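Omission of a single protein chain aside, the complex is shown with its protein chains in their original locations.
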Amino acid sequence: MERIYLDNAATTRVDAEVLKAMEPYFTDDFGNMASLHAWGREAETAADKARREITKKVNGKEHRLVFTSGGTESNNFALKGIAFANREKGRHIITTKIEHDCVLNASRWLEKRGFDVTYLPVDREGFVSPDDFAGAIRKDTILASVMHANNEIGTIEPVRELGKIAHEHDVLFHTDACQSFTKVPIDLRKDSIDLMTVNSHKIYGPKGVGGLFIRQGVRIEPLLHGGGQEFGYRSGTVNVAGIVGFAKAVDMMKEKHIRNMEKMRDLLIEGALEIDKSWLNGPRGEKRLPNNAHFGFEHIEGEALIIHLDLKGIAASTGSACSSKSLEPSHVLTAIGLRPEQAHGSVRFSTGKETTKEQIEYTLEALRESVETLRKMSPFG
Amino acid sequence: MERIYLDNAATTRVDAEVLKAMEPYFTDDFGNMASLHAWGREAETAADKARREITKKVNGKEHRLVFTSGGTESNNFALKGIAFANREKGRHIITTKIEHDCVLNASRWLEKRGFDVTYLPVDREGFVSPDDFAGAIRKDTILASVMHANNEIGTIEPVRELGKIAHEHDVLFHTDACQSFTKVPIDLRKDSIDLMTVNSHKIYGPKGVGGLFIRQGVRIEPLLHGGGQEFGYRSGTVNVAGIVGFAKAVDMMKEKHIRNMEKMRDLLIEGALEIDKSWLNGPRGEKRLPNNAHFGFEHIEGEALIIHLDLKGIAASTGSACSSKSLEPSHVLTAIGLRPEQAHGSVRFSTGKETTKEQIEYTLEALRESVETLRKMSPFG
Amino acid sequence: MAMQYNEKVMEHFRHPRNMGVIENPDAVGFVGNKTCGDAMKIFLRVEKRNGKNIIKDIKFQTYGCVSAIATTSITTEMVKGKTLDEAYNIGRADAARELGGLPPIKMHCSNLASEAIQAAIDDYRKKHKNIKENV
Partner (left out) sequence: MAMQYNEKVMEHFRHPRNMGVIENPDAVGFVGNKTCGDAMKIFLRVEKRNGKNIIKDIKFQTYGCVSAIATTSITTEMVKGKTLDEAYNIGRADAARELGGLPPIKMHCSNLASEAIQAAIDDYRKKHKNIKENV
């Protein structure tokens, strides 16, 4: 049985060339960047080169890239670090209802520590309204955090507009770009971004590596205190091999890969919507992540569908309550106005640079069958 | 020129077999542990196996190993997590003057947040006195954090005794075992340890991977909030390849490797002390890390000596002020009572499992020469 | 957390036993709803044998996750041929045990199957009582 991986939004395969680029930093140039000797200098040179290359991709001339252990750490660092460092200025933070759990749960933690957080609603396609955003800004607002693209339904938020509004009101602007980085253009300067979260394992790089771009001059408190690595912003022995792999992954993402994701996504959307009582969540076209397809199927429970597809060798994901620890359906699907029974029947397919037309055709066939089988099993079918 | 790496306390080469064990988890079984499908299950199975294997090494029957990005994160997590979760019980924490920067700086941060920290002194060999420890415990003490072995001078602290005292007073006991893990026996149960920090890159595993053992039932708040991975203790996509490498590294550390480190350490100590006006910092024998040799040389500035040795292909480290960002000599050397000029002239050599007698002989020859040259250059020589 | 279902659970999910409907059943039980993500319908054919009410045939329909489907499937197997009293006493823990265990977070899903059977038996008893009374 061929196995078909359509869960690239969850994580990606490390590209063989990325692994090759990393290898010397495991076994040969394995030094600690903080060391004075040749091994230390080699490590530092490699990490600084990686830092420069990644920073160039997003026009980060006024920014410093601080390496972290991933998107979750970067988001926790950004929110808590800005909050604690600027609490004399104000205690109000703006974010949205559809952020990743790490932004939401860091925000909730800050609420318990005396901060006040506004969670902006979104429309049925998942868009934050710039008017709502502007309206939420208060005198004591210090930070706004709006994701660049949503990980479930693929909505690309109008960060340029939001960043501009934030800056007009002297509010720092952070965006979580874990899903969009290298896939959707972003420009730290033109998009008025003060802080941006990125990670490596969504773009064919290794897990356990991420970064936070920080505009120079922005006051932020470290999350990890210690030896003062990463310009004092993030202590801990730097994961040089991981960083080199991250930079290689960034370098390897080419236009043709994105075009392939997009084409496969569109084939999938077209085919899946031919299934009876199905619908697409999130927007169509330009404003959708190139690799995201997210469907609802009536009378279907998502976990059962995912496992059914899994038995046919196909990897996808669901926002169904049954698949989550909280037993609540996805907060994103709820935020776009789906009823619980609609959220339960949701499935996300995320295409990759290696996805083929044959794989999509096989997947559509399997999807049709599985939906039919499960509906037949159901008392509602 | 042969290159001789004697800075294994800073970081180690990733063992070729460790890398081999990791490789499949980069490119084949690359799934996200949180995914429902086959890729997710493979990842989870691998991580859980690694977790069990590592936990077994330290008799962690009542503990859960939570994977993190390294020693710095684990220590920040332990201190801040325990402090915040138990602040209704009390606000006093005990630690020592010779902890790693990440424990000290996390403690200082907690002091700014309303906690009260006692930094215990040590004797000339770096030992914490159990009497001092017992004397420092107050009614409102919630946590004591004492490192298992010191990273600079190699002193192995009497954690079993300290843990027992802590428990008698209902104080949680944390130990930072980054330097000693797998090299010096420890038993989470017998040593009365509630929390223990470990990491991978000091034992021939990859950088960016560590863990915190947490006794079940201990109240601790996460440092990284988010998707609820790692039993809800540490969010973020789990670095499966790194964890598999960590477990392999733990498995590969054998008695013979430790015996080799020890033998090479002793050769080095014997030879270096033959140099005029030299001395050993830290204790001798059983109570010293098997791979640590730490010397002082009068009239020598450490950075110059390290770079001199570096020119001869030898990697070592120093606690000299000139090598640090703060331009202060090492807090550990100050704590054991060295005068600043003595601290400036300090050098640490840390042997490894691959260190040979020939390398030690060459190193001693180089050391003698370098010390002589630098002393000749000095106005004090 | 990847759900680690065992072989037996997966076997019942892949090939559910007694899946379907009984035309003109003696009793029907329905529990759950779409909003909470799990719903089950149980159809019974009951036969009197030696003065006892025996479940002669049983069919089910389930909307829900893997655990819900597998526990309904195995529960129908377990109660088939049993008396109504015996069937009524088969609790949720029994189905999970018979399946060789479920992921802890999924234990709640196993409630529904026994509840659905109890609902069907209640339905049968209600109807039967009515019949008796009406005679």
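Note that the chains take the letters A, B and C in the order they are written out, and that residue 1 is the start of every chain.
Everything below uses one rule, namely that a contact is a pair of C-beta atoms (placed from the backbone, for glycine too) under 8 Å apart; a residue touches a chain by one contact, two chains touch by 3 or more.
All figures in this text were calculated on a predicted structure; none of them were measured in a lab.
Trainee: Pick out which of A:L6, A:A21 or A:A34 touches the chain that's been left out of the picture.
Mentor: The missing chain is touched by A:A34.
Trainee: Write down which of B:G163, B:G205 or B:P329 is the residue touching the left-out chain.
Mentor: Checking each option in B:G163, B:G205 or B:P329, the one touching the absent chain turns out to be B:P329.
Trainee: Which listed residue (B:D48, B:D266 or B:E341) would be found touching the missing chain in the intact complex?
Mentor: From the options B:D48, B:D266 or B:E341, the contact with the absent chain belongs to B:E341.
Trainee: Applying the definition given at the start, please give the residues of chain B touching the unseen chain.
Mentor: Residues touching the hidden chain, for chain B, are 299-301, 303-304, 307, 311, 320-323, 325, 327, 329, 339-341, 344, 377-381.
The definition used in the following text is that only the chains that are shown with their structure count from here on.
Trainee: Taking the mean of the CA coordinates per chain, how far is chain A from chain B in Å?
Mentor: Centre separation, chain A to chain B: 33 Å.
Trainee: Let me have the rounded angstrom distance from the C-alpha centre of chain A over to the C-alpha centre of chain C, please.
Mentor: 42
Trainee: Using the touch rule from the top of the page, what residues of chain C touch 2 or more other chains?
Mentor: 1, 3
Trainee: Which residues does chain B have that touch at least 2 chains other than itself?
Mentor: Correct list: 31, 34-37, 40.
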